[in-house]
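With one protein chain removed, the remaining protein chains of the complex are shown where they sit.
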Amino acid sequence: MSEDIARMGQCKGPNRLLDHLRRAWGPFLFMAPATILVLIFFLAPVIIIIGISLTNMSSATGFKNWAWIGLQNYGKIFRNPKSGTIFRNTVFYVLVTLSLFNVGMALVVALLTTHVPRRGGFLFRSLWLLPRITPSVVYIMMWNYIAADAPYGILNRHLLTPLGVKPTNWVPAQPWAFVILTNGFIGASFGMIIFSSAIESIPRDYMIAALVDGCSLWQRIRYVILPMIRWPLLFVTTYQTLSLLTSFEYILLLTDGQFNTEVWSLWAYHRALNNYWGNFQWGFGAALATILVIVGIVMAVVYMRYFQFTELVQEPRIEAL
Amino acid sequence: MIVKLEHVTKKFGDVVAVDDINLETRDGEFVALLGPSGCGKTTTLLMIAGIYRPTEGVIRFGGRVVNRVPPKDRNIGMVFQSYALYPHMTVLENLTFPMRLKKVPRTEMLQRAQQVADMMGIGHLLDRKPGQLSGGQQQRVALGRALVKQPDVLLFDEPLSNLDARLRLSMRAEIKRLQLDLGITSIYVTHDQVEAMTMAERIAVIRDGQLQAFCPPNELYDQPRTLFVASFIGNPPMNFLEVEVVADGDAFKARCPEIEIPVSAERGRAAAGRGKVVMGVRPEDIYLTRDGIAGEVYVVEPLGRDDLVDVRVGDVHFKTLVDPGLGLKIGDQVRFGIRPERVQFFDPRTEHSLLWN
Partner (left out) sequence: MDETMGVGGRGRAILLLTVLAVLTVPIVVGYLWVIISTFSQRTYGLIPVDANGHPGGLTLRNWSFLWKDAAIWRVTVNTFVLAVGLTVGIVVVSSLAGYALSRISFPGRRPFLATTLVLHAFPSVTLLIAIYFVLRWITHIPVVGRGIPVIGGFGYNTLGGVILVSVALELPLGVWLMKGFFDQVPWDIERAALIDGCSRLRVWWEIMLPLIKPGIAALSIFSFISGWNSFLIPYTFMTSQEKSTIATYLRSLLSDTAPVNYSTVAAVGLFQLIPVMIFFLFTQEYLLNIFSGGVKGGS
């Protein structure tokens, strides 16, 4: 026995080191590309953006002559008269789009497509997925044409003129309506797919039990379906809040922030990277973005907590390497 | 190849799955690890395979410590409950896969695959995919894949549980025959005591991660070392009742409130004077007789060759096997005796046998 222990001790030294290396390097090889990309394009940018937000860097100062200015950019944001408006715009845009489309319409379409014959449901779901896979420029042009002034606009030509409404270009006339519609028709598909697969995975027994109990369709939705899909509902709500808050591609293409449709993320983008005057205020824009980044991180962490991260993660059932 | 486990313990976080197991096979032996599901037997097997690493203790293959040897360098073959065939490969590819990894020359590879396939009776299925095979055929392929690499140790993880009853019976015999012919040390995990009893040379009974017994089947049956082993082995299961054993001159009697059962001196002596003990009686050791204990037939379960009869004496029930020809019915009054030299006694606190330690 003592001899055994001695022998074990012998093979422990170098073996353990080798073993350790293999255990450390094996997974590292798998993880390396992803890790490097995350470091370069997530971690570094977060640090950079916070750093830049503390400087006066702009196309006027260039990359050489800038200076640290502490929290002055944040002070400027709070004093800027536009901040209040843009903040209100952002909240308005997120809340209305989310409730009407990303959750509301998504749920309606999901419920409808799961209660009609399968092929019909599938067709409509595909149609609703179309906007998401359409190039954004084409998609926005389509809406521009729907809203365009007479004689070109579809809305004017086929609906409003016959009703006797005076034609106009409806994007400037009703900018928020169209910002919300364009984003909403894309946003709805995400929730729709998740909700409909959640509804379809409700055990049939519940549905049949509800039928046996004599539930009407409405009662079935209210007392069976909605309670059973409350997790997907919550997930879509939080996830989509975050993505609406920070995405601006379609607003950029539709109004470019004109007609008072500037939202926070677009404001940051305009100030820092893309504006008519070529005066890029990287410091100020970075401060605007930093605020969103902080909101994003906080929400993402809360969201992770809420959705019980630990339960999603199974432990590997192989320990060898 | 001798497989030896020394003080092997496996913890998953705070949960102890395998608790200080010591076990040594002989070369070429067929050993079964038997226990209820979740007892740690599969974990033990996976540690032998190298999939899991022991938290403590040492595993040896023929003297060599293999704790840190990866599975691919252990030269083992394993058969899984789920067959675990590679669904995207044909049967032939499945069979040759282990040899391909070892860079066996192509001609030899094909020859060996063909040989094993013929041995397993799957020669005509070589170009099929696993999805196109029946469960029995898949298990033959899995067995073939384990054998084709000419392993030093064969591991089986409940390989027959997914097969239907008839197939299980024939595969059982086939595996046993094959193992005997090839003489490869085999470790076979099962929760089915019949499987373990019929196939293994020795059975290791595991409960809650602990080794309860490790001995040949007949010993396990006749000399159960713990209450758990006694209750787990045998079908229909052993009857248990709480008794006090008293000496009556040279004779010994097991007494519970309403019944007195004579037991052999040799067995009674070990249990006498210990206060309350647990007595175990196998159903086949209870026989009907004119002048025995009086009871009433409570339930009759026909098993075909025998009737399993539940006889009630006061609050105590005895299950016994009875010739169906007697035509016993519920409510019949019967008298029965118990073979005095066949009873078992256990300490109710430690659950250890009073006879075999």
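So that you can tell them apart, the chains are marked A and B in the order they are listed, and the count of residues begins at 1 in each.
FYI, a contact is a pair of C-beta atoms (placed from the backbone, for glycine too) under 8 Å apart; a residue touches a chain by one contact, two chains touch by 3 or more.
Model, not experiment: these values are computed from the prediction.
**Student:** Which of these, A:K64, A:R79 or A:R204, touches the one chain of the complex that we don't see?
**Tutor:** Checking the options A:K64, A:R79 or A:R204, the one contacting the hidden chain is A:R204.
**Student:** Give the residue, chosen from B:H7, B:K72 or B:R177, that touches the chain omitted from the document.
**Tutor:** Considering all chains, including the one not shown, the answer is B:K72.
**Student:** Among A:L54, A:M105 or A:V179, which one touches the chain that has been omitted from the display?
**Tutor:** A:M105
**Student:** What does the interface between chain A and the hidden chain look like in terms of residue numbers?
**Tutor:** Where chain A meets the chain not shown: residues 23-24, 26-31, 33-35, 37-38, 40-42, 44-46, 48-49, 52, 105, 108-109, 112-118, 120-121, 124-131, 133-139, 141-143, 145-146, 151-154, 156-158, 181, 185, 190, 193-194, 197, 199-200, 202, 204, 207, 211, 217, 231-232, 235, 238-239, 242-243, 245-249, 252-253, 265, 268-269, 272-274, 282, 285-286, 289, 292-293, 296-297, 299-301, 303-304, 307, 309, 312-321.
**Student:** What residue numbers in chain B mark contact with the hidden partner chain?
**Tutor:** Residues in contact with the chain left out: 46, 49-51, 70-72, 74, 76-78, 80-82, 84-88, 97-98, 101-102, 145, 149, 157.
Definition applied: only the chains that are shown with their structure count from here on.
**Student:** When the C-alpha atoms of chain A and chain B are each averaged to a single point, how far apart are the two points in Å?
**Tutor:** Roughly 56 Å, centre to centre.
**Student:** Touching residues of chain B toward chain A in the complex: what are they?
**Tutor:** Its residues touching chain A are 12, 50-53, 58, 65, 68, 70-71.
**Student:** Give the list of chain A residues in touch with chain B in this complex.
**Tutor:** Interface residues on the chain A side: 4, 7-8, 11, 15-16, 19, 315, 317-321.
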